[in-house]
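I'd like to ask some things about the structure below.
The complex appears here without one of its protein chains, the remainder shown in place.
Order as written gives the chain letters A and B; numbering starts at 1 within each chain.
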Amino acid sequence: MSTEPHYTLYHPRWYRRRVSVWWWLQNRSYTGFVLRELTSVFVAFFAVISLWQLRALAQGPEAYAQFLARLRTPRFLALDTVAFLFVLFHAVTWFNLTPKAMVVRLRGKRVPDWVIVAQNYAAWLVLSGVVAFVLLRGR
Amino acid sequence: MPSTVALTVARYRPEQESEPTVQTYEVPFRKDWVVLDALNHVKDNLDGSLAFRWSCRMGVCGSCGMKVNGTPKLTCATFLSDYLPGPIRVEPLDYFPVIRDLVVDLTDFVRKLKQVRPWIIRKEEKPPAEGEYLQTPDQLDTYKQFSMCINCMLCYSACPIYGLEPGFIGPAAIALAQRYNMDSRDQGAAERLKILSEHDGLWQCTFVGECTKVCPKHVDPAGAIQQYKLTAATHWVKSLLLPWGTR
Partner (left out) sequence: MMRRITPFLWLLFSAGGTVAALLFPVHLFLTGLAFPFGWLAAPNYESLHRLLMHPVTRLYLFVLISLPLFHWAHRFRYTLYDGLQLKHLTALIAVLCYGAALLGTAMTAYLLWTIS
């Protein structure tokens, strides 16, 4: 053959199925994936609440008391419960997946995934403890 | 144990239809039969017009990839007994154009694979008189898993991003790029990085993870991609902080 075979990407009789907008409902893995991605919305939600809290603190004790009162309303309590569950889901999936991105090699052998995962959870416990201590001790 | 099982097979004959259809065949059930055996029984005894690819029938050539009950599988490694009582749905791989029945066109993958330069790239070849390139077992271990890829395309069929993004290079190609990047004999990492770090090459991956789930050779392409993201990001930071040269 003196010429390269010429492949065309478009062939009129080949069948191309369009990917449906509902592709993510087609199996459990995909739906779980989209739920995991949607945790970012609740992450942003709490970031905004923290920003709001910061602003209330800057404005003085009355504004802060109003902020606290708002958080006690049923609507916010419900939202916060849902947000907490999604943030937990984010944390668990995040810790379980980090060893995939970070391969640590010690003395030539790859550190097994469970070691990295365990370290993540340990760090989580320690940091949560420190934060709780700082926020609960003051009067 | 039943004596037969129903196989619902996707058909597409472009000369007589414009949309795929479905045809059901009753094949004998044997507990040691795989889906490929059932398909070959159909072709040999029931309907010689059924078109499908297969070759080694032992899970090393990557030819017989198809969807069985919606999941990409190697049909030579998928036992009928796991799908009783049936019917068992056999369809062509997703996200590739269907040429006929269960045969898909893989040109897009081949093109993308070539783009990542899946071979040892050296600035200068050692002359044969200097001997072989030596590699320790630990050095081999860093990339061996990614070298197990048989190009069966199950990962592409499982990856929704590949279906949605025409420019996404895809799990197997990126895993193979990583296989060469991690090879101690290779010096082409920078070249491959340029190709893959272009927006559609690597960064479209959102770590769905389905590719790793369906891979029959446990290559873990999702892991390869995340590792590569970290490498590319580290390289980006280095090139920012040391613009006069990172090599």
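Note that a contact is a pair of C-beta atoms (placed from the backbone, for glycine too) under 8 Å apart; a residue touches a chain by one contact, two chains touch by 3 or more.
The model shown is predicted, which means the values in this text are computed figures rather than measured ones.
For the options B:Val22, B:Leu84 or B:Leu164, the residue in contact with the chain missing from this view is B:Leu164. Check B:Thr4, B:Ser81 or B:Thr206 against the missing chain and you find that the one touching it is B:Thr206. Interface residues of chain A with the unshown chain, by the touch rule above, are 19, 21, 24, 34, 37-38, 40-41, 43-44, 46-51, 53-55, 57-58, 61, 64-65, 68, 71-72, 76-77, 80-81, 83-84, 87-88, 90-91, 94-95, 98, 101, 120, 123-124, 127-128, 131-132, 134-136, 138-139.
In the full complex, chain B touches the hidden chain at residues 160-161, 164-165, 197-199, 203, 206, 229, 232-233, 235-237.
To be clear about the criterion, only the chains that are shown with their structure count from here on.
Inter-chain spacing, taken between the CA centroids of chain A and chain B, is 28 Å.
Residues of chain A that touch chain B in their complex: 7, 9, 11, 13-17, 19, 23-24, 26-27, 29-30, 33, 37, 97, 100-103, 105, 108-110.
Looking at the complex, you find that chain B touches chain A at residues 12, 14-15, 19-20, 70, 94-95, 97-99, 105, 107-108, 136, 138, 141-142, 160, 163-164, 206-210, 213, 220, 222-223, 226-227, 229-230.
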